[in-house]
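A protein chain is absent from this complex, but the other protein chains hold their places.
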Amino acid sequence: MRPAASNLGDEVVLEAQALQQLLEVLSGRGYQVVGPTLRQGSLVYDRLSSLDDLPRGWGDQQEGGFFRLRPLNEPALFGYGVGQKSWKEFLYPPRRRLWPARQEAHGLQILPPGEDAVKFAFIGVHPCDLHAIAVQDKVFLEGPYLDLHYQARRQSAFILAVNCGHACGTGFCVSMGTGPRASSGFDLALTEILAEARHYLVVTVGSEKGRQVISQLPHRRAQAQELEAAAKVVAQAAGQMGRSLDTTEIKALLYRNYDNPRWDQVAARCLTCGNCTLVCPTCFCHTVEDTSGLTGEQAERWRRWDVCYTVDFSYLHGGSIRATPRSRYRQWLTHKLATWIDQFGVSGCVGCGRCITWCPVAIDITAEVRAIREGERSGARGQGPGARGQGAGISKGTDKSN
Amino acid sequence: METLEPVLAAHPFLQGLDPRHLKIIGECASKVNFSAGEFLFREQDEATNFYLINHGRVAVEIFRARRGPVNVQTLREGEAVGWLWFGKPYHWHFDARAVQLTRALALDVKSLMQRCDQDPQLGYELMKRYAHMLAVQFRVAILQLGDMYG
Partner (left out) sequence: MCSQLTDPMLPTPYQVLKRVRETKDTFTLTLAPVKGGQGFPFAPGQFNMLYIFGVGEVPISISGDPDRPEKLVHTVRAVGAVSRAICGLKKGDTLGVRGPYGVPWPVKAAPGYDVLVIAGGLGLAPVRPAVYHLLARRPEYGNLELIYGARTPEDLVYRRELSLWRGRFDFRVHVTVDAARNGWRGNVGVVPNLIARARFDPEQTMALVCGPGVMMRFTVQELVNRGLKMENIYVSLERNMKCGLGLCGHCQLGPFFVCKDGPVFPYDRVRDWFLMREV
């Protein structure tokens, strides 16, 4: 196979072994290549130095509060769903130094942070995670203020997406419209096919960067039966999907159910550990920490991921706004599925299922929404902001009560 | 003799009252003036009057040993001071002192209540206004208790 010219949207075929060359090409182009790999019995994203670092022949089993790796009976390179980590740890690191400061004779000196030149290539980004990256783009790049660090990493990143070949145990991407097939937001997207003693990848070219990389690899135009095989793989994943979340008018539903008794029930189970926020690929809340050296001459400001389940999160002199676990779980879920829509025009949930898998007590966001929806039908509701009128906190009711 | 009815009618507490009732109330009312610093009444004094303030300002105070008087409320023109005492002689619970020159109408509660008993329609009118005044006072007191400026 000799390199043939490929265009955006073209679908080409690479033999599985060509992936090694792909990693080399990306390294050669200055990318730090990161992708799925096994560490201490868990699936993480980390630096890949060769194809052997991928969890070849491994799959996963996920349920509420449960994750196990399991061996597959085929040498698939991408035979697993999403692990507890997500790509946000590279684009939006858990901890980042914002700036150092010095106390000098003439007073405070704040120094600009150093340049961040790292350029990532992400290998094996699932469609739900592509959507998650798009959601965080809205947060960090489309508001009145930009996160310049995120912008630099995001703009330089190369994304190799992978279409899902099997449904992950807790995901519900089909109902969220985010999977199992990648539709946009990638440089290259592959579908892995193991059939009739062949192991090959059907690759969609999604960008000019992707086209340039492909042109350095041995590839050929995909044939009809290969495309068909790829479509079948994805359709099979969609068909296996065990969970769904009914998003019909979900904002209005939640806005009028802020006092639904269901919140008390889920709060009785919720440990407010915040795992769901840490594994969520869209959660963006963070805090800042100020540290100072022992001599008192140096100080630093760090930013780190924060968890809306802590009492501290909403602390204002005198006390916490969200003092009860009920209010904090409600904040997380309604933010994800309702207020996010008002804030950023999209849902904050991409249906990856991580919050279900990694919840120590297996709270299931899809089950909670279903319970609220069904509870409302049977009459439980209460006085949410939407319960009074038009909802969204923009109702123009009159208040003549004394 | 000068009639008090127009003065009574102008006070918000009695606004809109039937002239017949105003006339009856006028029979129990007298004009009183207090100069700045003068007490309208003092804690433990026998309580006989209900005051409608026409001008000036009155401080309601609690006297605390070593700390002196603590002003817990000020009332001004358009407002009322005191209670509609029922039955037996009662005593004031607080001090009330004019902060500045204050003009008021003092209603003799004993004779006013007698007239209310004779004319339940007047009694009901007065009690409605009185109940509203108490409700407002109550709300203010609760808000103050709440220490809302934290």
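So that you can tell them apart, the chains are marked A and B in the order they are listed, and the count of residues begins at 1 in each.
Convention: a residue touches a chain if its C-beta (ideal position, glycine included) is under 8 Å from a C-beta of that chain, and two chains touch if they have at least 3 such contacts.
Computed from a predicted structure; not experimentally measured.
Interface note: of A:57, A:143 or A:177, the residue touching the hidden chain in the full complex is A:143. Checked against the full complex, the one of A:38, A:72, A:98 or A:134 touching the unshown chain is A:98. Residue-wise, the contact with the chain that is not shown comes from A:335, picked out of A:88, A:153 or A:335. Only one of A:84, A:183, A:236 or A:327 touches the chain withheld from this view, namely A:327. Think of the hidden chain as still there; on subunit A it touches residues 98-99, 101, 103, 106-110, 112-113, 139-148, 258, 284-288, 290-292, 296, 299, 301, 303, 306, 308, 313-318, 321-324, 326-327, 330-331, 335, 338-339, 342-343, 383-386, 388-389, 391-402. The set of subunit B residues touching the chain not shown comprises 57, 59-60, 67-74, 76, 99-100, 136, 140, 143-144, 146-150.
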